[in-house]
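Take a look at chain A:
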Amino acid sequence: MERTDLHGLAGQGACAVRPAAIEFREVGLAYSGKPILADLSLAVGKGEIVCVIGPSGCGKTTALRVAGGLVRPGSGSVTVGGRPITGPRRDVAIVFQDYGKALLPWRTAAGNVSLALEAAGAPMRERKVRIHALLEKVGLHGHADKYPTEMSGGMQQRLQIARCLAQEPSVLLMDEPFGALDAMTRQTLQDEMLSIVAETGATVFFVTHDLEEAIYLGDRVIGLLPNPGRIGTIAEVGLPRPRNQLETREMPEFLRLRRALFDFIEKAEG
Partner candidate 1 sequence: MSRTAKALAIPAALLVAAEIAVRLSGTASLAVAPPSSVVVALLAALGDGTMLAATRDTLACAFGGLFLGGAIGLVLGLLFGLVRPLDRLMELTVEAIRPIPSVALIPIGMLSLGFGYGFEIAIVAFACVWTMLIMTRAAIAGIEPRLLEVSRALRLSTPQRIFKIVIPAALPRIIVAFRLAAGFALVVAVTVEIAANPQGMGYGILIAQQSLSPQLMLAYLLWIGLVGYGLNVLLSLAQKKLLGRAAMVEVRR
Partner candidate 2 sequence: MNARRALWLAGSFLVAAGFVWLWQWIADHRLISPVFLPGPDRAWAALVKGMTDGDLAEKLFATIRRMIYGWLLASLVGIALGAAIGTSKVLREYLAPMFEFLRPLPASSIIPVAIALLGLSEPMALVVIAFGSLWPVLLATIHGFSAVEPRLYEVGRALHLSRPAVILKIALPSASPDILAGMRLGLTVALILSVVCEMLAGRDGLGNWILLSARAFRAPDLYAGVILLGALGYVSSVAISAVEHRLLIWRDRAR
């Protein structure tokens, strides 16, 4: 593993300050003989936002699916909140990129949020209040009775986030959640996500192919190398919070990180 410390701070050291919420321990995985992940070790601190970037085929989505319990690792293990992951858990929520496929088309917005509450066995009476509050939180009040197909892409992704929040997760796994949205909507959702996360204190593992998005959102950016997927670089993001779409993106630190990560991706792909 090549470790380029872009910020001057040791990645490992920063983690030790906080108790780890997600910990990958030498995770390895292969599909039909082809190694996808090799010896991936990574700790994400409680309340931290870690963004994962890398060229296609570097296993970033697979790493997320392992953490979500959707895929079992071939070797090594992942623990969330100190307990090993053996399958999907209610305190770990997954936001899929393809919101169109991940929402139930036959249920209204309220019904989709309700699914998570039903799964948790929340009593009927309580559900209505909580659904209302959750839709309000993601800015979908007044759309409770709409079907997903009647909503724009941005609204559908908000709805999926609301459903994930209904799980009251300590960890949010987000797989390129804003990748399919237009630039304006994406920026709005980025800021909304940051304020929701700040409010709930959830730990975020965020996979994206957009370098600027990774820097803008993250406390740390992890760059993965392909064939097999392994950590290529770890960058501490020393940008102040709350972040601002205009100012943050113009800061010298932002530009420096963008340059460094761009070089990393170019090298990784070449």
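Candidate selection criterion: all candidates are chains of the complex that A comes from, given by their letters.
What we mean here is this: a contact is a pair of C-beta atoms (placed from the backbone, for glycine too) under 8 Å apart; a residue touches a chain by one contact, two chains touch by 3 or more; residues count from 1.
Small disclaimer: the values here were computed from a predicted structure and weren't measured.
Put simply, of 1 or 2, the chain that touches chain A in this complex is 2. Per the touch definition, chain A reaches candidate 2 in the complex via residues 68-70, 87-90, 92-94, 96, 98, 101-102, 104-107, 115-116, 118-120, 147, 149-150, 167.
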